[in-house]
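One protein chain omitted, others in place.
So that you can tell them apart, the chains are marked A, B, C, D and E in the order they are listed, and the count of residues begins at 1 in each.
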Amino acid sequence: MRYENREIDELRNVEILPGYIKHPEGSVLISFGDTKVICSASVEDRVPPFMRGKGKGWVTAEYAMLPRATEQRNIRESSKGKITGRTMEIQRLIGRALRSVVDLDKIGERTVWIDCDVIQADGGTRTASITGAFVAMGLAFEKLIKEGKVKSNPLKGYLAAISVGVDEKQQAMLDLDYVEDSQANVDMNVVMTSDGELVEVQGTGEEATFSRKQLNEMLDLAEKGIEELFLMQKNVLGAFGDSIASKRDRKADGE
Amino acid sequence: MRYENREIDELRNVEILPGYIKHPEGSVLISFGDTKVICSASVEDRVPPFMRGKGKGWVTAEYAMLPRATEQRNIRESSKGKITGRTMEIQRLIGRALRSVVDLDKIGERTVWIDCDVIQADGGTRTASITGAFVAMGLAFEKLIKEGKVKSNPLKGYLAAISVGVDEKQQAMLDLDYVEDSQANVDMNVVMTSDGELVEVQGTGEEATFSRKQLNEMLDLAEKGIEELFLMQKNVLGAFGDSIASKRDRKADGE
Amino acid sequence: MRYENREIDELRNVEILPGYIKHPEGSVLISFGDTKVICSASVEDRVPPFMRGKGKGWVTAEYAMLPRATEQRNIRESSKGKITGRTMEIQRLIGRALRSVVDLDKIGERTVWIDCDVIQADGGTRTASITGAFVAMGLAFEKLIKEGKVKSNPLKGYLAAISVGVDEKQQAMLDLDYVEDSQANVDMNVVMTSDGELVEVQGTGEEATFSRKQLNEMLDLAEKGIEELFLMQKNVLGAFGDSIASKRDRKADGE
Amino acid sequence: MRYENREIDELRNVEILPGYIKHPEGSVLISFGDTKVICSASVEDRVPPFMRGKGKGWVTAEYAMLPRATEQRNIRESSKGKITGRTMEIQRLIGRALRSVVDLDKIGERTVWIDCDVIQADGGTRTASITGAFVAMGLAFEKLIKEGKVKSNPLKGYLAAISVGVDEKQQAMLDLDYVEDSQANVDMNVVMTSDGELVEVQGTGEEATFSRKQLNEMLDLAEKGIEELFLMQKNVLGAFGDSIASKRDRKADGE
Amino acid sequence: MRYENREIDELRNVEILPGYIKHPEGSVLISFGDTKVICSASVEDRVPPFMRGKGKGWVTAEYAMLPRATEQRNIRESSKGKITGRTMEIQRLIGRALRSVVDLDKIGERTVWIDCDVIQADGGTRTASITGAFVAMGLAFEKLIKEGKVKSNPLKGYLAAISVGVDEKQQAMLDLDYVEDSQANVDMNVVMTSDGELVEVQGTGEEATFSRKQLNEMLDLAEKGIEELFLMQKNVLGAFGDSIASKRDRKADGE
Partner (left out) sequence: MRYENREIDELRNVEILPGYIKHPEGSVLISFGDTKVICSASVEDRVPPFMRGKGKGWVTAEYAMLPRATEQRNIRESSKGKITGRTMEIQRLIGRALRSVVDLDKIGERTVWIDCDVIQADGGTRTASITGAFVAMGLAFEKLIKEGKVKSNPLKGYLAAISVGVDEKQQAMLDLDYVEDSQANVDMNVVMTSDGELVEVQGTGEEATFSRKQLNEMLDLAEKGIEELFLMQKNVLGAFGDSIASKRDRKADGE
């Protein structure tokens, strides 16, 4: 049995608080247990140089942690003058994952800047960031549609992410907190869409390995957790969320 | 009459929420109206090179804004690879102001890292940061004393800060929000201690000037506002706050 | 049928040339078709600060491409003054993968620096790097053992990596070249040990998704390719390679 | 009595040597005692991006010290690869102060670059820089008018700056040298115009505080010193200086 | 007698392998003994800002060493975030030398990027780089002419470089390897054209000096070595090499 009687396949307490900060086109405060991330979506009316003139938009993400989001204070990346490899990996992952469910043609030559700022860290910050950023982005698209800047919902499906792992006793488990994560043999992040498809699978055994069987156990747990996250996202997005085209709908549109 | 019927000498709604994030030795979320800053105090058991071997401690501060704390998204300083002059000025000011009320001999060879992260900006972020950071630092000292690491309260007084300004009609006013600040002729930040003494006075007339008389009007407003901030700080610090030595007490100690 | 009549489950022509440059303790030139990487292993008699005093060693990797390794010339990272996110991701991956098969206790307080410099790129540079770096590291360990600096072989198994993907017709395939990689819907890198265990699985669908079934097809192809790579590595490492402890052996040792 | 019999309200020996270097549109070597600063004003026929298309000009300043301008050699900021917070604060202050007396509409889309390079430092480098830079800028404007590039004098008044402080015996004093400055309880920089108005007041008590009464004593001293600096500036600027519009004149012009 | 029975005026074994990497317009692997450098020439259809609109081209060079090209591993310049002074000096030298034999008018508004990447270093890397880069550039020009992008051969002569030095016994010698170079009193690099003219002479006595007589002895050796290098370059460039205009030819053209 895990800390606080959590089951092997049980998510921590998840909360998604929309409109947490006032300036961004969309924003949420998302919590996975004690992990808390402010996700915001900012819309800029131009695209980066490599995308210009294609009539399409772009989605990009940045990720950071407050210096004391963690047990030990970290030096600010702005003070160091450079971004760590870990931060780069995470923000590239977030951007790539979000782009997989956005029809970039529908947003015109606009960039959606996703900012995920971790104010308290207790494991799973990248998966909380993706899950929260999807909602912040959804809120921004809702606003763009209301303002008439975007014609139809660019979202091709819901998107959420969760971490899974294998502990020292070879037990697979869902949504690891910091203590579990630092003791795990294997750590895997899974990103999926509401069509039941995988977007990203990143499994790593630092100084350890894992079998195909364990990979499948972890994927089963991830699928279960992500389904629950979709319900919470739908709850926040409400009516706008209903207009997110399912794969079947899209196929019917001849896409 | 100002926006939302605020009087010339009236503070915005101020709130100080202690323990806002769990890892730091002390933390608060402070709001001055729509300006919201997470202030944390982290204690490290060593001092920077220039302070080593003196048996004294050090207090230093860092300041940042989330990219979308503002109306327009700002590029992260970590992405730019360098800190702007504005940020440097503010974090030097916060550190200097806090050190003026700390007896560095009493904290031993420790560094108190103050982090002020603005999650939403609407004018007065540097004064909210100083006012909140003082409380976060107080909470950290309270913890150090409870743990027996520090013997007696290192605080020599309360410390708070407020902005004042002169508008285009030559009217002095207290605690400017973003709109007022951007229209003001003169902008001044005042930092004071509970002994009624000044710690910092920074008055600036960009493309404008001000008279000695206006300087005095602004200082009168600042004193009034800062007195009100002291009451809110005392409310949060409670019994620990009562042990902050007043100047009279310190004199009786032969200091 | 693929370019040059390659089968779906067929590797490109792979060559591993040992001792390619003379100064490093171990080095190879590895080719996966037109992808050519110089892998070197340099041994330093100290460890990074976070590992000091533990009596253990460390393995770390750096990766770079010559500016004109690619179709278009890339700006040097040294001229830009910073390392791209892509490079960081790759060098973190290489280091992590190699550490999974090294018994760090056996190498003492030494760092093995792995340098993977791509002199010609045609897809799969990161998997060629891992596969070649394993051999370069093996050659360096062989030298350390001969010199009496290391007592027994620190390698816990062979390690190799290959890329797999799914093309636009939903066909899974092994060892993608640059053209195939840029047209693929899904790109996955798999790192495995000679015990048949997974070390890293990184599957990504940029603007696309993949099913659990496709994931398994790709893993099957990867296993086949990696088994072939192990044979080539064994061929180069010769007698020294035979002393790489199999899992069964290690278990017999009570590990 | 101060070092070298200087009175409490007495400036050090001040000299302003015009045309000190030949290339800039305007330049001076200014000395406040042993503090020596080369101030130059360079005119560029374009403005920074945020000012383009407004038909107005811009004034910006940079400040630096030679490595051995000080008692101990300082590492060059170019070698460190970044500018210190102190330098940023000072150059922002110089630029802001100078802009307060320039009618930016009158200079057209031009940038005046002010460079203040301290070749010898003995306290008060920022106030010497402002006072000298005003003259260098005046000489540049005189040249632009002679060349017909600017129609009428853009200067709205004279501008000078001085430091004041309070020593350990609570004595206020004018124009602190390095030794006095490092022993002072309070350090304040005051910038004023020839209309008797304040432009900047920056008073700081590092590990000390000051009263409203002391603030006023310091301001009285600063006013006296700055009046004397105006006479020296006028002496150098000669006939051109006479055309600097006083406030009264400007009011008569209906400004 | 030198190591491996080399004579005072004898080059090491020199090889020039054309087409070593496939993407660049021209490339070679050049070896001077154990010194091995990949030289590539990349053609870009635009020039740097300072050359735009002149109808002329530009040639520029970059130089780097693999971290373990040397006896001790060097930290990558990309990891340090800056280029060392030594690298800057060398790449400026290579670019300048190559430009001396190119008629920039003939290549149109194009930039030739020369990349010299040392994969193994044993003395003389900069002279091997210049000698190899000339051939890589020649191959690129041959390609541009074949493609009709350039009308006539822009090369005004052959160009090669060699190092010479004076050892501790005051003996001048040709083409120093690393051991000789590190023991030499004087080190000189000489760049010449096939017209027998000097392009660069850089002689340096670190903690030593040299006489005019020694300078002349070194130049005599350099001339001899460079003549031999021209023959090898001609051998690689073949028929295209024959079209390199000699000075006499150019004079006949009225140049």
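Here, contacts are C-beta pairs under 8 Å (C-beta built on N, C-alpha and C of every residue); 3 or more make two chains touch, one makes a residue touch a chain.
Keep in mind it's a predicted model, so treat the numbers as computed, not measured.
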item	value
Which displayed chains the unshown chain touches	D, E
Touching residue (missing chain; options D:I83, D:A128 or D:V201)	D:I83
Contact partner of the left-out chain, one of D:L66, D:I145, D:A208 or D:M232	D:L66
Touch with the omitted chain, as defined above, among E:E4, E:E71, E:E147 or E:D195	E:D195
Residues of chain E (touch criterion as defined above) contacting the omitted chain	82, 84-86, 88-89, 91-92, 96, 99-100, 104, 188, 193, 195-212, 215, 219
Chain D residues touching the omitted chain (full complex)	21-24, 27, 34, 36, 38, 40, 42, 44, 62, 64, 66-71, 73, 76-83, 87, 113, 115, 117, 119-120
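Criterion: only the chains that are shown with their structure count from here on.
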Chain C omitted: connectivity of the other chains: A, B, D | E
item	value
Between chain D and chain E, the fewest steps along chains that touch one another	4
Remotest chain, chain D as reference, centres from CA atoms	C
Superposing rotation of chain A relative to chain E, computed on C-alpha atoms, to nearest 5°	120
Centroid spacing, where centroids are CA-atom means, of chain B and chain E in whole angstrom	61
Centre-of-Cα separation between chain E and chain C, whole angstrom	35
Averaged-CA centre spacing for the pair chain D and chain B, given as whole angstrom	29
Per-residue multi-chain contacts in chain A, two or more chains	81-82
Touch-based graph of the chains, sorted into line, ring, star, complete or other	line
Which chain pairs touch, all of them	A-B, A-C, B-D, C-E
